[in-house]
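This part shows subunit A:
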Amino acid sequence: MKPLPLNTSALRIAAWCGPALVVLFFLGLVVIAGYIPPPSPSASAEQIASWYRENTTAIRIGLLVVSIGVALQAPWGASIAVWTRRGESNYPVLTYTQLICLGFTLVDAFFMAMVWGVASFRPDEVAAESTRMWNDFGWFLYLWTWPPFSVWCLAIGLGIIWDKSGAPAFPRWFAYYNFWIAFLLIPAGLMIFFKHGPFGFNGLIAFWMPTAVFFVWMLVMSWMLLRAVSAEEARARVPSSSAPMDVPQESAEHA
Partner candidate 1 sequence: MTAQFAAVLRNRISLIWLVLVVATLISWWIGAYDAANPHLGTAVVLIVAFFKARLVGLYFMELRDAPLPLRLLLEGYCLIVCMTLLVMYFTSGSH
Partner candidate 2 sequence: MEFSPVSSPTSAPLTEHLSADGTQTQPRRTTHIPGEVGTWVFILGDMAVFALLFGVFIYYRGKEPALYAASQLEVHRGFGAINTLLLLTGSLFVAAAVQAIRSQIRRIAQVAIGVALVCGAEFLLNKILEWTDLVANGHVPAGNNFFMYFFMLTGLHAFHLLVGLGILVAMFALSRKPSLSKGQFAFFEGGACFWHMVDLIWVVLFALLYLVHS
């Protein structure tokens, strides 16, 4: 079966979902709801509860914006996996790994917004300790869930290093950048041990560094995705020899 003609519209839209997500997260978490900068993990239950009581509407609107942004992660992550798939052999384990990690991290981010939403639902009617615990829960969903994010980056990086297509979508150094990001997310896991200082969930090392690094990664990755699309279009315009190996046709048995 002949390969279908190249149509990159979906790929481009998917790539732009990255910056869109970053913008929505920034608007939602930072500007509107005010979750960033994070509250102190050693804040009293009453302090947290009164924050929810005094800012209820802003929190709810901000979280709604975040939950919309989260959904954009789906096409964005899928488009990364597509490039990995293009370079993998008939056993696309790195592609599948990325899709699974993508699925998890999307659900994780969505639950983060939802759990905080629940905290903001009846702040006047429940005990302050309950509100604080739901607040904590959201921070766990934000930071404690770093491993699938790291595995996602590792799979992307390995997909680049082991790209067999002859015309890799991304430069090799970008693989090492992904490995670096995978490492940098690790300190987020320290947040469970500390309620103050740089390793707490509002800390420089456990929160700020992974956050900054992750969202910059999303922007850099989005840019690389657009570059990859352009390169693919250029290759398609040049006849025959410089085209990469055809992507193996997806038969009914493949995922």
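In picking the candidates, the idea was that all candidates are chains of the complex that A comes from, given by their letters.
Observations on the structure shown:
As a working rule, a contact is a pair of C-beta atoms (placed from the backbone, for glycine too) under 8 Å apart; a residue touches a chain by one contact, two chains touch by 3 or more; residues count from 1.
No experiment lies behind these values; they were computed from the predicted model shown.
The candidate list 1 or 2 contains one chain touching subunit A in this complex, and it is 2. Contact residues on subunit A toward candidate 2 in their complex (touch as defined above): 172-177, 179-180, 183-184, 186-187, 190, 193-194, 197-199, 204-205, 209.
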